[in-house]
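Okay, handing you the structure first.
Here's a slice of the assembly, chains where they normally sit.
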Amino acid sequence: MRSGEMAKLTQLIDNEVFRAYATYTTIVLLKMMLMSLITAYFRITRKAFVNPEDTASFGKGESAKKYLRTDPDVERVRRGHLNDLENIVPFLGIGLLYALTGPELSTALLHFRIFAGARIVHTFAYLIPLPQPGRGLSWAVGYAVTISMAYKVLKTAMYL
Amino acid sequence: MRSGEMAKLTQLIDNEVFRAYATYTTIVLLKMMLMSLITAYFRITRKAFVNPEDTASFGKGESAKKYLRTDPDVERVRRGHLNDLENIVPFLGIGLLYALTGPELSTALLHFRIFAGARIVHTFAYLIPLPQPGRGLSWAVGYAVTISMAYKVLKTAMYL
C-alpha cells in the first residue's frame, strides 16, 4: 500500500464525527450479533430446533424429532433480531451519509448516542419483556433519530 | 474537529455521484422504514398481534388472547419488508463501492434511479397486490441493477 493513500484513509478515521459514527455503529452491530448467541442459548436450553441435523446428538428417529419445535422464548429473540435488522440497517447507511455531511460533533454525538441507547433499551424491553409502551417507545426513538439524520442528508446532499 | 479534515469529508459529499448515491440510498432506506409503519397500521386495524404484552390494553386473559394471531395483510407487509432487506442491503453496500469507482454521473444516476423506481413499484405490486409478473419483474429489475454495479466494482477494484 502506498503510504500517501494510507494517510488519506487514516485522516477519515481521525475525524471525530466519523470516529463517533464508527464507535456507535460497531456497538449496535455487536449488540445485534449478540442476538444470535441468545437465540442459540434458548434453542439449546429449551431444546427447540428447526433443522433435523441439529438434533442428531439427541439420538435418531422419534426421540430426536420431538425437539424440532418452536419455543416462545426462541421466537421472541428471533423477532428482536429481525427488528434490529430492520432498524440498524437504515442507521448503518443513513448514519454513514450523515457523518459525511459534516454535522456539528455535539449534534452527531447526540444522534448516535440516543440511537444506540434506544436500541439497547428496545432489546431489554423485548426480552424481559417490559409492558408496553416500553418497547414501542424505544423503537420510535431510534426510528425518529434515523429520520432526523435522513433529513440532514437530503437537505445537504440531495441530487435527484 | 479540525477544519482540514472537515473540508476533506465535505469534498466527498460534494461529489455529484456520491451525492446521487446518498440521495437514492436515503430514499430507498426511508421507503423500507415505511414498511414498519404499515405493519403497525395493519396490526392495529386488523387486531393481529404476536407479543402478549401488545394486547394488554384489550384486557386480561382469554379476551385479549384472541388477538394473538396472524393476519394475511400483516404477513404480506412483513414479506415485503423482508424482501426489501434482502435487496436493499446489497444495494447499500455495492452501490457505495460503485459510487467510489468513479462512474460517469449519467450512468450512475441511471442505475440509482432505476433501482429506486423498481423497489417502489415492487412495494406497490406487493401490497395492492398487482397480478404477476408485476412484482417479479420489478424485483428482477432492481436485482439486475445491483448485479450491473457489482460487475463494475469487481472490474475496477478486484483485489483477491
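Letters A and B mark the chains in the order given here, with residues in each chain numbered from 1 onward.
Assume a residue touches a chain if its C-beta (ideal position, glycine included) is under 8 Å from a C-beta of that chain, and two chains touch if they have at least 3 such contacts.
Bear in mind the structure is a predicted one, so any value in this text is a computation, not a measurement.
**Student:** Assuming 2 chains are placed, give the number of copies in the entire complex as this structure defines it.
**Tutor:** Shown in place are 2; the entire complex has 3 copies.
Note that only the chains that are shown with their structure count from here on.
**Student:** Could you state the distance in Å from the CA-based centre of chain A to that of chain B?
**Tutor:** Those two chain centres are 16 Å apart.
**Student:** Per the contact definition, I'd like the list of chain B residues that touch chain A in the complex.
**Tutor:** Chain B residues touching chain A: 1, 5-6, 8-10, 12-13, 16, 18-20, 22-23, 25-26, 29-30, 32-33, 35-36, 50-51, 53-54, 56-57, 81-82, 85, 88-89, 92, 96.
**Student:** Which stretch or stretches of chain A touch chain B in the complex?
**Tutor:** Against chain B, chain A makes touches at 8, 11-12, 14-18, 76, 79, 82, 85-87, 89-90, 92-94, 96-97, 99-102, 105, 129-132, 135, 139, 143, 146-147, 150, 153-154, 156-160.
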